[in-house]
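Take a look at the structure below.
All protein chains but one are shown at their positions in the complex.
Take a look at chain A:
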């Protein structure tokens, strides 16, 4: 398999509300940041791929405006997924594997602030039987969390409300070192457990912040990667898997698609020292830790993860970017990055990144 690496990563500051700027204005500084990092202009990139979602922007073909901002002139080889940018990165990765491109620019963005995100996300559901009931995203996550807590009663797993709070405290404390995070710092677990439920059994600290944000990475192959980056984050494997949409037909306490994607990406062949998990809800981190076999010795979400900033369509790409950046600066040698999409961890992507021995 051809060697491909993430050689640059950039992200915006993630904020609850950005009424003063458009999506394009939010994205542009990030694009310039990653292109400057590798000393390339948009026209010198062989392939460009983006991820975004029309439903957040509230208009059809919203991604065309972002493309205008990229500056696609002369015309560029370009594609778009209506998914998190992690999957745009996957498409770009396969393009580099064919040898058709040496470099790729991947970006994604989402502004959740113009709408009510919990209601908007109900439109992802089966349009005939489920969506008309408007079950919102937090309520669906609460179903999953309750299933996990109930499984604890049978002695099957490790989760209780204190364990959930522990995830929140650790992620939000870690986010104090992340200048881009939307939320940082946390009261101790005891204080969190005194708070009222938002949607039982989830309290506010169990849920991600709603916010606006953008991210971008540059991929490069082989020697080009070595030339553009002092310590490239090599993609050793990447895979993604889908699960059933019907919540009643799957065990919500498990994530077999994450497990399979990790296996296919080679995550279990050698232990990783860092993991960036896209777990918007505390309960989902517990599920993912088990499926991905992450022991206590693995640093999980040193960026703060999606509990510190969860810009829709970018949060998964950010996990790949944060994991790569840790390798770039020598803070990790072998990292796992995970992205999710859909209600209750329906679709999951896992990538394994490695730095050369230093």
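Everything that follows uses one rule, which is that contacts are C-beta pairs under 8 Å (C-beta built on N, C-alpha and C of every residue); 3 or more make two chains touch, one makes a residue touch a chain; residues count from 1.
Heads up, the rule we're going with is that contacts and distances are computed from a predicted model.
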Answer for the undisplayed chain, UniProt naming, from "Acetyl-CoA C-acetyltransferase", "Branched-chain amino acid ABC transporter permease", "Disulfide reductase" or "Putative membrane protein", is "Acetyl-CoA C-acetyltransferase"
Only one of A:99, A:185 or A:330 touches the unshown chain, namely A:99
Per the whole complex, from A:54, A:176, A:269 or A:356 the residue touching the absent chain is A:54
Of A:39, A:246, A:271 or A:330, the residue touching the omitted chain is A:246
Touch rule applied to chain A and the missing chain gives residues 2, 22, 48, 53-55, 57-61, 63-65, 67-68, 71-83, 87, 90-91, 94-95, 97-100, 120-121, 123-128, 131, 239-246, 256-257, 260, 341-343, 346-347
